[in-house]
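Below you'll find the structure, written out as structure tokens, and then a few comments.
Missing here: one protein chain of the complex. Every other protein chain is in place.
Per-chain residue numbering starts at 1, and chain names A and B are given in the order in which the chains are listed.
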Amino acid sequence: MLETRSLACLRGDRLLFRGLDFSLAPGEMVRVLGPNGMGKTSLLRMLCGLVAPEAGEVLWGGTPVQREREDFHRALLYLGHAAALNDLLSPLENLRFAVRAAGDAVETAACNAALERIGLAAQRDLPSRVLSQGQRRRVGLARLFLSAARPLWVLDEPFNALDIDAVAGLAATLDAHCAQGGMVLLTTHQDVAFSTPLRHLDLRSVAC
Amino acid sequence: MLKPFLAVLARDLLLAWRGRADVLVTLGFFVIVVCLFPFGVGAEPNQLRAIAPGVLWVAALLATLLSLHRLFGQDFTDGTLEQLLLSPEPTVLWVLAKILAYWLTTSLPLVVAAPGLGLLFDMEQGGLRVLSLSLALGTPILSLLGAVGAALTLGLRGGGMLLALLVLPLFVPILIFGAGSVEAHLSGSGASAHLLLLSGGALAALVLAPWACAAALRVAAE
Partner (left out) sequence: MTMQPSRGFHFFHFAAPQTFYPLAGRLAPVFAVLAAVLAAIGLWLSFFVAPTDATQGEVYRVIFIHVPAAWMSMFVYLVMAFWSAMGIIFNTRLSALMARALAPTGAMFCFVALWTGALWGRPTWGAYWVWDARLTSQLLLLFLYFGYIALTEAIEDPRRGDRAGAILALVGAVNVPVIYFSVKWWNTLHQGASVSLTKAPSMATTMLGGMLIMALAAWAYTIAVALWRVRSLILERERHTDWVGAELDRQGARP
């Protein structure tokens, strides 16, 4: 279970929000709302431990995340704006590296299967620089299929640059994760239909 | 524990191989800078012999400085750095792997090429051996300290110049002991003291620099 206690976020010298209390329990899906520049991405990065909160704390299973950093990061999958793709490596190599760097065991067969499910079987061994924007995003998303064991998924605009079929497929994947007791926290500008009841976290309510 | 270390090492070596033009450019820079000096100071053999260790060391230092942006720059831009920071494994481990890969692909070629360039300056056999040894011991320190500077200046405008300002003063002791070792050998007083100090410095840098570098990377990724 992920909780925040009176979290505040400072960007530059501007306080974006403060006093944010919320929690995410197993099986729940939360969508962070708020106009651009309200600190949605900052909030996600803060929850992951990439940004230190200006005030307040983030708890995982009741303990502050800095204290149990390793356990928390073992339970977390974060996919940010940047797809973390190196142009000189193929999608397969990028995916294998991402999984290994995250400390998971990796099997090439599983990576191949994940790329196939996301619809990149044909591009598997091409250099990533030839991929389109949507395809690049999909390579990042392929990690979802290899991260079922990580309960907490934090996804920043996962639906960006995806076509309609891919959006539906991704929504189904997120639903399945929640159905198995996982937690999903995401931002998106699109209205996507989920079968999991979607909770909203509106940053305007805590904005400064 | 070693999994991310090996993953990062293997990936960076593969990337260096795929982008080997960059590596060769660094080597080419080193060779050209060294070859410039005779034009500047004249080709009198005694003078060339006298300046050779210093010239080779300064050139190696500049070649390192100009390639440091490669260490984290790409990973910072494409989001890989973020993912690495979220790895449950200790940050210093993969930072060390990156620095090792960088040293293998950038500094090791310089160490190998240096004796050949020393011949252009009419250096004698023993001096060349000490030069190679001092570079082999000193360039890891350059990579380790340089990595801290590279991490601190990640993503800043004019980061290259700033990086030079930050790390060059820190490189001075390495330059002193590195170039000094060859001179000490040539003057007959023996290079072992210099080389021992360089090894000590390398060990200290190996222990301390990855921590500073990891902290700087966390700051940069915010």
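A few comments on the model shown:
Throughout what follows, a residue touches a chain if its C-beta (ideal position, glycine included) is under 8 Å from a C-beta of that chain, and two chains touch if they have at least 3 such contacts.
Predicted, not measured: the structure shown is a model, and the values here were computed from it.
Note on the undisplayed chain: of the listed residues A:G12, A:P35, A:G62 or A:P197, the one touching it is A:G12. When you scan B:L27, B:L104 or B:L166 for touch with the missing chain, the hit is B:L166. Contacts to the hidden chain, counted on chain B, fall at residues 145, 148, 152-153, 156-159, 162, 165-166, 168-170, 172-173, 176-177, 180, 183-184, 201, 208, 212, 215-216, 219-220, 222.
If you put the missing chain back, the residues of chain A touching it would be 8, 10-15, 18, 52, 54-55.
Convention: only the chains that are shown with their structure count from here on.
Chain A and chain B, compared by their mean Cα positions, are separated by 37 Å.
For chain B in complex with chain A, the residues that touch the partner chain are 3-4, 7-8, 11, 14-15, 18-19, 74-75, 77-80, 82-89, 94, 221-222.
On chain A, the positions that touch chain B within their shared complex are 45, 48-52, 69-71, 73-74, 76, 78, 80-89, 93, 97-98, 100-103.
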